[in-house]
Each structure stands twice: as C-alpha cells, then as structure tokens.
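Structure first, commentary second.
For this depiction, one protein chain was excluded, whereas all remaining protein chains were kept in their positions.
Going by the order they are written in, the chains are A and B; count residues from 1 in each one.
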Amino acid sequence: MSLLKIRNLSVEFSTASGPFRAVDQVDVDVEAGEILAIVGESGSGKSVSMLATMGLLPWTATITADEMSFDGQDLRELSGRARRRIIGKDLSMIFQEPMSSLNPCFTTGFQITEALRQHTDLNRSQRKDRAVELMEMVGIPDPSRRLKAFPHQLSGGMNQRVMIAMAIACRPRLLIADEPTTALDVTIQAQILDLLTGLQKETGMGLILITHDMGVVAETAERVAVQYAGQKVEDQPVADLFATPHHPYTSALLAALPERATERRLATIPGVVPGQHDRPEGCLFSPRCQYADERCRTVPPPVQPAPIGRARCHYPLNVPAGEEVA
Amino acid sequence: MADASSQIARTVPTRRAGRLREFWKYFSENRGAVIGLYVFAAFAMVAIFADFLAPYDPTTQFRGSELIPPFWQEGGEWAFPLGTDAVGRDMLSRLIHGARFSFFVGIVVVVVAATGGILLGLIAGFAPKWLDTLIMRLMDIILAFPSLLLALVLVAILGPTLLNAMIAIALVLQPHYVRLTRASVINERTKDYVTAARVAGAGYLRTMFVTVLPNCLAPIIVQAALSFSTAILDAAALGFLGMGAQPPTPEWGTMLADAREFVLRAWWVVTFPGLAILVTVLAINLMGDGLRDALDPKLKRS
Partner (left out) sequence: MLRYVLARLLTFIPTFIGVTIVSFGFIRVLPGDPIIVMAGERGLSEERYQEYVERFGFDQPLWKQFWDYLTGVLQGDLGQSFVTNRNVWDEFFTLFPATLELSLCAIIFSVLVGLPAGVIAAVYRGKFFDRALMSTALVGYSMPIFWWALLLIIVFSGNLGWTPVSGRIGLMYFFDDVTGFMLIDSLISGQEGAFWSAVQHLILPSIVLGTIPLAVIARQTRSAMLEVLSEDYIRTARAKGLRPARVNGLHALRNALIPVITVIGLSVGTLLAGAILTETIFSWPGIGKWMVDSIFRRDYPVVQGGLLLIALMVMIVNLTVDILYGLINPKIRKR
C-alpha cells in the first residue's frame, strides 16, 4: 500500500480576477522509503499540491480530490485536530527559504523542541537532549551552543539544517522538501542534498523532493513526476525518464540541460507557461509543443498507461514496441 | 532633441490619465473610502453654501425660544428642527455655519503645514549634513511637546482667535510633513532616474521639484488627508478649551464649550456639535485610509 496516495487532486484559488486553477487532476503515489522528485517550472503547481496535502493552503484555496490518503488515513475527512496530530509528526515538510522560514523571535533550540513538545511525551531535558542529537544528525557543529542562537545569527545553510532537524524531530514517515536548496549557495546545495538522502537511507522515511533542477533529480531521486501548468505530464523511474522521455515537454526539458546539449546553441522551449487567462482548450503544452496538431489544440489529451510513463499526451514519444497508445 | 521632448509631451498626459484611472479603481474598491468621499463632498458643499442652506443667521437670538428640543421630542418645533441653544439661537443654522469654519481650518492648516513641511523636507533631503541635522533637530524639538499643549501655549501668547489657532496647529503638524518628505526624498534620491536627470544637466531646483518631488507625493497626500482631520479635531479642542474661536462664533468646539453647563439638562446642545465633528473627521479618515490603500504600491500586489 502506498504511503501517500493522491488521486485527481485539483486546487483552485479565488483571486480578484476570477478563479485560478493551480493544480489540475494530479495523481501522486509515494511508497514508504521511496524518493520521489516532482519537477516543474515555477508556477507548475508542484508546491501547491504538497501544501494542499499538508493542509497549509490559505482559505482562498478550494481543494478537491477523489482520494487523498496518508498511511491509510483519509486526509480529506480529518478534523483540524486530527490532522495536527499527523502533520509535523508522521508527515513533515521543509521549505525553500530557510532564512524566512524560521521565526526570528525564537531560538533555534526553542523551535526544534517545540515540535517535540507538541508530538511526544518527552520532558524538558529529554527534549533538549534530543535536540542536540538532531543537530548532530544534520551536521551542525557545536550543537549545545547553537541551540541558543537566533536564526539571523546563522547562515542560510545552517538554517536549512535547523529546518531539517525540526522536520525529522518526530521521525516522520514522509518528508516533503520544497526546493530545499534553491535559496542556497551552490556549494551548500550538494551538502544539503547529501544530508537529505543520507537521512532518508538511515531512517527509511519516504522523501518527496520538489525541485526545478533536473541535475538534482538525476543525483537523488528514484522516481520522477514532471508537472506542467498544474498537471502531471509524466511519471517514470529516474533512469528511464532520462533515457526515454515520453512527453514532449520532458524531452524538451532534458534537451535544455547544458550537460546534454549536442549543439553549440543550447536548446530552449519557446513561449511561456500559460497563465490564468490564456489556458489552451486542449493540451496545455500544445502552444509550445513542436509536435502539436489540431487535435492537441482542441482535445485534452488522455493519460497513457504506466509503460508509456503515464504521459498526458496524444502522441507520446519513444513508445516501446508492443505498447498500445491510449 | 526636439523630437524627444515633443514625444514626452505627448506621452505624459495619457499616462497621467491612466494612473488616475488605476487610482480610482483601487480607491473605489474600498466602500468605506467612497462613503467617506461622499460625506466629505457634502460637508464641503455645506461649508461653501452655508449662507443659502442655513434657515437663520447663526447669531440671531430668538427671545422666548431658549433651549427648545429637536422637533421629534415633546416641546420641539418645526421652526427649529434641531432645537435651540441657551440663548435661543437655531442649532441647525449654527451647525451649518460651523462646517464652514471647520472646513476653512482644515484647508488653511493643511496648505500652510504641507507647504512649509514639504519645503523644509526637500531642503533637508538635499542639503549638506549639517543643515539636514539642524532642520531635523528643530523638528524633534517641536515633536517633543504634546501637540495640543504646544498649540495651546502658542495661542495663549498670540491671543485666542481662530486665526492664531490655525497658525499654531499648522506649526505643530508641520514636522510630520518634514519627516515624511525627507524620508522619501532620501529614498528616491539614490535611484537611477534621479542620477540620470542630474547627468542630463538638471539643476538643483529642477531635480528637487520636478524630478524627485512628484515621486514622493503619495505618502504626503495621505498625510494631508489625515492632518485635515487632525486640524479639525485640534481646532475644536482649542475652541472647547476657550483658546480657539471665541463666542458667539458658531465653531463646533466653541459651541460645545458653551453647552457644557447644559450637559445634564439639554442633551441636544451637546450632542449635535460633537456629532458633526465626529462625522466629518470620520469621513476624512475613511477617505485617508482609502487613499493610503490606493496609493501604497505595497498593498497593490494582491
């Protein structure tokens, strides 16, 4: 049974200029101990779908889903109180901006032990010991002194380590990392990723890595979901995705990687992601797709079966011999 | 060169109109602000046409009609819809003429305080450090005194008239403009368009008034609205304390001072002037809130 199972999730925001669909019919499956990467440009709805899972979206958001379950519990029907028993404990999340994601008024020690105070029966000194242990786990030197530090006294990388320590404090079954390295220096990025994958191996938790960086995906993930304009367009194991992308968008993304450039000029994807008011009728990628025809522009594409990467496309690429295109 | 300037001449007005429309769009989204605007417009109309609107002269005393209650109360007369005061003057006429004084106070105070404050603020923002420090310390000194107290003492020295009250209030309110202008001037001064204007050969005065000042106006306009209401409140407070307009002037604060001894006997002589002050000030503050929301780019994003 999947640890996290989401079917047909849609999120709509009511804005001043009408409703905006940020997530559109997305399915997510994560097994225990698996690393799933969700890739997409900014605005592709990858963070929003995870925030919806955590129940952290503002009240302007309307969430609908056919199924949304974590560890067998239906997240849609949980009361606020019951949800709060899960999130921060079995299901936790770290965010993009470590500097602004920590409360400037409290010490790091307070913020780490607060999670323990909420979800465990540890007493004060046990909580402190656990916090020191956690800080050691995430590689913060001199933990007992750093416990008394305020976030602004630490660097961005250190703060992200504090965030991770906070998130894994109650030994979660699933950790969602929302672009954990985007705001950090390149040298620190690798350290944080190593830390996350190391912790994942050590504890056997599931890990969802939200990123827009294909390099990060290649190095860390086991399975990749590609999102475009709120929809999941492809879902494959990482090696297969890099070898045989089925959706034209994935293929274009990979072609745009400098490491894979075959010509002198780097390939680009023309155009921009459709916004609130210019969503195409058919396939959302059709205005930018080099293979699109009239059918693509008018008929929304079906989701292909698993061997064709669950590609949301009329004409998937690299179809293996003997597979039937839906 | 001629081409460029004529092109500027052509593009500027349309941009202005667009900005105005955008401003109105944000302003009219705020229902309270629009209501405030209407009330304020009505208040201005009453102030301007007081002579035509008021049924009686505000100082005429009707012998034998002292302390008549409003028409809906027992003993009230339609001749005096809001009743009469202790010496038989029509409340409604006095209130209508009072609007004129309050409006006048607001306009004069805002114009004087804003002009002085903007000038000093511009100078402080552009001047060498010693002059800047001097001006700002002077403003600190004024701000160290509670505004009403300083105004009170000033009026006591200059003599208790409405004009002196206005001067005193303007002087007390003016440091806020200086601080505001200076802060936004210093903020704008470092921006590239100012440097560009300087490089293009704009003189000091031109840079100050044509290049920088228009870009600092948004917070100043909001401050103007807010100090309009403060001026009305302070003038009424001074009048109430006997240090503003003198009786029999139908100024709202002065009317309240006259009415104090009837507090427990004739509620209407106390209630109406204060209500007039409250409604006016409230309308202006509502408008000011709307202005701030519409002019503040930080809030526009959402």
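Simple rule for what comes next: contacts are C-beta pairs under 8 Å (C-beta built on N, C-alpha and C of every residue); 3 or more make two chains touch, one makes a residue touch a chain.
From a predicted model like this one, the values you see are computed outputs, not experimental measurements.
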Response to the item:
Considering the complete complex, of A:K5, A:K89 or A:R127, the missing chain is touched by A:K89
Worksheet item: If the hidden chain were put back, which of B:I107, B:L138 or B:L163 would touch it?
Response: B:L138
Worksheet, complete the sentence: In the whole complex, of A:N8, A:S42, A:Q118 or A:T298, the residue touching the missing chain would be A:Q118
Worksheet item: In the whole complex, what residues of chain B lie against the chain that is missing from view?
Response: 32, 137-138, 140-141, 143-150, 152-153, 156-157, 229, 233, 236-237, 240-243, 253, 256, 259-260, 263-264, 267, 270-271, 273-275, 277-278, 281-282, 284-286, 289
Practice prompt. With the missing chain put back, which residues of chain A would touch it? List them for me.
Written response: 54, 56, 80, 83-89, 92-93, 95, 97, 100-106, 111, 114-115, 118-119, 150, 152-153, 163, 166-167
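Everything below uses one rule, namely that only the chains that are shown with their structure count from here on.
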Response to the item:
For the pair chain A and chain B, the C-alpha centroid-to-centroid distance in angstrom is 54
